[in-house]
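Since the structure comes first, as structure tokens, the remarks are kept for the end.
Selected chains from the complex are presented in situ; the others are not included.
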Amino acid sequence: MAGTYSDPRDRSFIADGNAKLLKDVEADYAALGAILSRRGVDIDAVTATVASFGVAIPSWGVGTGGTRFARFPGIGEPRNVFEKLEDCGVIHSLTGATPTVSLHLPWDHTDDVPALRQRATALGLGFDAVNSNTFQDRPGQKLSYKFGSLTHTDAAVRAQAVEHNIDCIRIGQLLGSKALTVWIGDGANFPGQQHLGRAFERYLESTRQIYAALPADWRMLIEHKMYEPAFYATVIQDWGSSLLAAQTLGPKAFCLVDLGHHAPNVNIEMIVSRLVHARRLGGFHFNDSKYGDDDLDTGSIDPYRLFLVFNELVDAQWRQAPDFQPAHMLDQSHNVTDPIESLMTSAIELQRAYAQALLVDRQVLADYQQQNDALMAAQTLKRAFTTDVQPILARARLQKGAAIDPVAAYRRSNYRLECANKRPASQSFGGGIV
Amino acid sequence: MAGTYSDPRDRSFIADGNAKLLKDVEADYAALGAILSRRGVDIDAVTATVASFGVAIPSWGVGTGGTRFARFPGIGEPRNVFEKLEDCGVIHSLTGATPTVSLHLPWDHTDDVPALRQRATALGLGFDAVNSNTFQDRPGQKLSYKFGSLTHTDAAVRAQAVEHNIDCIRIGQLLGSKALTVWIGDGANFPGQQHLGRAFERYLESTRQIYAALPADWRMLIEHKMYEPAFYATVIQDWGSSLLAAQTLGPKAFCLVDLGHHAPNVNIEMIVSRLVHARRLGGFHFNDSKYGDDDLDTGSIDPYRLFLVFNELVDAQWRQAPDFQPAHMLDQSHNVTDPIESLMTSAIELQRAYAQALLVDRQVLADYQQQNDALMAAQTLKRAFTTDVQPILARARLQKGAAIDPVAAYRRSNYRLECANKRPASQSFGGGIV
């Protein structure tokens, strides 16, 4: 009956929904298994590997995003970090693919951090990298970041920004995080506004202080971005600058690749490969884009590009690349969809790309590459990509007690309507889009 | 003395400031006159033409802009359309180059339109094109534009958006405007979200109704934009779609070119030329950009591109192109500067490009073109561009009673501080960025 709420995290609710789909999933899985078997691939091994894949949900992603022109809120949006956590729990229960959450401070500030950790544990969730925020001013903030934060010309502003990052580490430690992601919007809108070289020197000076505060088992993830909010020059504008910074800081500093932060036409999988080579690939902010940092749902615009990125990741695993342990995080802005639905399908798109990449016969590929048989090398990748791995993804979810069709289950649960009742509309909920 | 306020619109205040600079301006003007005379150019004629140039100030431009990440307000920002008008008056008094204002509704709503017109007249200002806004929801709005306005799948939403546009025309008539600018953010963030063809058909159906409400002496200006806020597809995404729409609507429909609304690398002056050919060039939203719709200050990033646009405009005048009467409007987002300063220097940059373009010997250029002397043709443009026309611009201002150095005069007046006192800070002032 429309409107009746069922807890989407309830195991039996999920199992009930799965029951009707079970027969088809088994049939499709068997048919695909036969096809893969002919190619020498053990489908169960692939399923098991895919099932082990997890990606972190960005806490800011469960709210509706927006643009500088407008934000059109949805109903039942979470109003604080605890409510965000509940939504993340729903996503993980239904997909089995999102065991961690990535927080953003001070957006996710709470006076009771231990309670937050406790609630997460109860929901089966852990915490991935903590994100600092020095690209916005907050009420009561002493100094403004209008003209920069870690690179500001005023040492007092830099100190404030450094202190905030160190706070983030402290809170992250309480939560069990092991990484700090640093993205700044610092840059210039005009030629001349900023001394390009000195701004970078100030960046290094500030981040050195943050780096010094890192616990022994933590990583610092440096996120670059070509432009926006700065529209002429950005201090950490590309992977080259990110790498220079990481090299300067030390072995715990790594580069984070957001798929939407590059110049048009750039070959992102090449950047991934170079960072693997440099032993500095720290992780990803996954999303998709057509124009700029569009923060669209992962795999929605160019799924083959996503596959090619995963092809590099699987290859690095295969080659046992040193210092290779990238963090997987989503970073999207959901402007026209229910964020929970977008995050569920995005996590699944990552698994899809991963499954496809696992199907590549790397020895065969290597042989074609060695012989410069460009056509068959390309076909080898394409054949893996065009394989319909849906049955593998469904089976992996099934094995973990998650939903075969997460979106259908979610809709059937009426979770959003329940939230709309519990969480009165809040126009003032900040955009919070990275 | 720092902090003492002088009215920057005061003629004698301006004259006092000019007095000190007069001698140098005269000397520089004479020296440039001699150089131009050698090239067969009458400097006074150029000065007179430049002095006749005017560009409309966007009412939303006098507030501080922002990005989806943050808006860092300045001090003394205008809180309503009357205060915006005051700021526009300052800009025009000091530059003599901005005789009109372009309003944006409902941002600039007032219950007393005649009073607004009266105040404008007192400030020496008129009204250029009125802009409708159906890309945001406003408190109390009946239906949401979350999924589109003029192209929404729901006829009731389309009707609401049409009605708003017709309202804009009514208000514009009261103000003496002669054009309606229609920009919509309608589009899609996902492949499949929107039927690309049907959305365009709905656009035409809606705009036909608006067009039917246009007074006889009005124009409808259709503004295209490649992306943002929609990140996969935008209904009026390029000049081709804009042209198709204008052709469908009728002879009062024209295409508006915003310099930042194109794909990377696109040759904008070519689009200007094509629209002149098609007799559909309606006007400009001037600004500059490096990446996307950055809305940076005009001429701040690629001044040669701006010159090449003006080169087409001067050429069209020279050839007496039919139906050629483009509107000139600024459309910028001032995130890190005092908006009044940015708008003044931007108006001057337009005059600079215009003056440079007027220096091109079109007959000589035509001869080089006819002979395919690419090098000398190119040099002909470059020589005009590299000529320092500062003395012409200063003299043109002087002749009109404006300031030789508008930014210096403005700063000396302490107008901003005066505003800060009179206009208490308003955090909630909407971004309002187009």
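Per-chain numbering from 1; labels A and B assigned in written order.
Rule of thumb we're sticking to: a residue touches a chain if its C-beta (ideal position, glycine included) is under 8 Å from a C-beta of that chain, and two chains touch if they have at least 3 such contacts.
Owing to the predicted nature of the structure, the values given are computational and were not obtained by experimental measurement.
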| item | value |
| --- | --- |
| Assembly copy number, counted for this structure file with 2 shown | 4 |
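Just so we're on the same page, only the chains that are shown with their structure count from here on.
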| item | value |
| --- | --- |
| Contact footprint of subunit B on subunit A as seen in their complex | 66-70, 72, 135-137, 144-147, 185, 188-191, 193, 226-229, 231-232, 264, 289-292, 294-297, 300-301, 335-337, 431, 433-434 |
